[in-house]
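Complex shown without one protein chain; remaining protein chains in place.
So, chain A:
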Amino acid sequence: MNRKIITTMGAAAAASLVLAGCGGGDSPSEAEEPEGPVTISLAGWDFASTPEFETLATAYEDQNPDVTVELKEYPAGEEYDTALTADLAAGTAPDVFIVKNLKNYVTFQEGGTLLDISDVAAELDPATGGLEPMAVDGATYAVPYRQDSWLLYYNKELFDQAGVDHPDGSWTWDDYADAAAELTEGIGEKDVTGAYLHGWQSTVQGFALAQTPGASLDGGDFSFLAPYYERQLAMQDEGSQPTYATVTTNELAYQSQFGTQKAAMTVMGSWYIGTLVAEQASGDADEFEWGLAPAPQFDESTTGTDNTPVTFGDPTTMGINAGIDEAKIATAKDFLTFAAGPDGAAALAEIGITPALIDETVADTVFGLEGVPQDDLSRFAYTTHETLPENPVGPNTSAIQTILGDLHSAVMSESESVDDAIADAQERVANEVG
């Protein structure tokens, strides 16, 4: 028995070494067209609640009967990166994998785990959201197939009840704050606020970074965050949104705050469209009329429906394992071109996921779903935006985001003043990063 276990373990260790050896080899950049059936493997997470991987695999197999896309399931959440990283380091990771968190993209790329797929990127529609920021020194190693952008969700009925004009696409953040105060007062119900801001650092920092002219994550100067924080603090002080303390200690969920009409508006990523429609259908959320509007803007230069509003959102991208079998490279690249292209986008839109490439077909599919608002502004908000990454590609992004996460909890809990926290974060970046 023991010997059997040890033998098995030895065999597994030997196998992983052999595979690691394969992974360590020089990755060929040119590959011949494969002949006969090919199987490529794809890493994803939590297939039961994340159908996008199977959708893409099936849609591709339908078009290419010779190819089988084999799915390999990893744990969801932060553990995906940890488990995938371990497999990549051991050389046992699948041929194609999702780069889930943009902040780890450079780690994967510098670690030599990603194949250069600049040729795939060059074939894609330049309008593909989040494609351009993926370039590292002129080469691209992963392409976006999915990109959620942040939008403003508002409850039309609560707006009418409070007698406040619906958003018209012209809002700056100051207009948003004013509307939140008017709504809170106009609705006049205990426990119902004009706005809801979720506890994540991105709800403040993502907008500040994307919208403020000249703002950068690795410039070492975070003063661009100050006006965004001061506005949110003022809003929670005057009661037009629940305080950060309440949001975090009571584990408030944005789905229930907006979905059960505890807040008249909230900013959230476009993934919430599908969730809200499903929750209204199942009864988890109240029945009420809602709409989408562009996220509030830094200033008037990007407001209005004749402009392109600026918002943020990280693309979810797909790359090819540098250790892939040479004979499979062409197929894997073809799969990526499919997934990030119009056909993949159409397949994703049908299951309510926002693809990186939003064309008319995608918009028609999404707005053809029952329960999705039909007004022009909602469609404009969904289809028209310049979406900048929350985690710009860079070697220090992950470390800087940790420091800015500490800043967020210190400022929003009012443990530290905005200026002190910013000075502290700048000092830490200078001291710890680089």
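One rule holds in what follows: contacts are C-beta pairs under 8 Å (C-beta built on N, C-alpha and C of every residue); 3 or more make two chains touch, one makes a residue touch a chain; residues count from 1.
Here is the rule we use: contacts and distances are computed from a predicted model.
**Q** What name does the UniProt record list for the absent chain among "Cytochrome c oxidase subunit 1", "Sugar ABC transporter permease", "Carbon-monoxide dehydrogenase medium subunit" or "Nitrite reductase small subunit"?
**A** Checked against "Cytochrome c oxidase subunit 1", "Sugar ABC transporter permease", "Carbon-monoxide dehydrogenase medium subunit" or "Nitrite reductase small subunit": the hidden chain maps to "Sugar ABC transporter permease".
**Q** Could you tell which one of A:Thr50, A:Ser118, A:Ser170 or A:Thr248 touches the chain left off the display?
**A** A:Thr248
**Q** Just one of A:Ala226, A:Ala278, A:Ala346 or A:Ala399 touches the chain that is missing; which is it?
**A** Reading the full complex, the residue touching the unseen chain is A:Ala399.
**Q** Of A:Thr92, A:Thr384 or A:Ser413, which one is in contact with the hidden chain?
**A** Within the whole complex, the residue contacting the unshown chain is A:Ser413.
**Q** By the contact criterion defined above, which parts of chain A meet the unshown chain? Give residue numbers in ascending order.
**A** Within chain A, the residues that touch the unshown chain are 2, 5-6, 9, 78, 82, 85, 88-89, 104, 107-108, 110-113, 243-246, 248-251, 398-399, 402, 405-407, 409-410, 413, 415-416, 421, 424, 428, 431-432.
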